[in-house]
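The other protein chains are all here in position, but one chain of the complex has been omitted.
This part shows chain A:
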């Protein structure tokens, strides 16, 4: 299992996370900043979440392995 954390201070509203793993990440409607929908996503989301973390331009997403 992975636990997800985000650092909105670094977020540049690129939208990469919401495109890659829409079940786990959304964006604030006005600012575009990341909104974490599910900090402890199920196994079926693991691959998409890992990809979102890798692709996030500003390393906003941290994954903690459990």
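Rule of thumb we're sticking to: a contact is a pair of C-beta atoms (placed from the backbone, for glycine too) under 8 Å apart; a residue touches a chain by one contact, two chains touch by 3 or more; residues count from 1.
Here is the rule we use: contacts and distances are computed from a predicted model.
Visitor: The chain that is not shown, which UniProt protein name from "Aspartate carbamoyltransferase", "Formate dehydrogenase", "Carbohydrate ABC transporter membrane protein 2 (CUT1 family)" or "Cytochrome P450" does it carry?
Guide: Missing chain, per its UniProt entry: "Cytochrome P450".
Visitor: Touching the hidden chain in the full complex, which residues of chain A are there? Just list them.
Guide: 10, 12-16, 18-19, 22, 26-27, 29-33, 51, 54-55, 57-59
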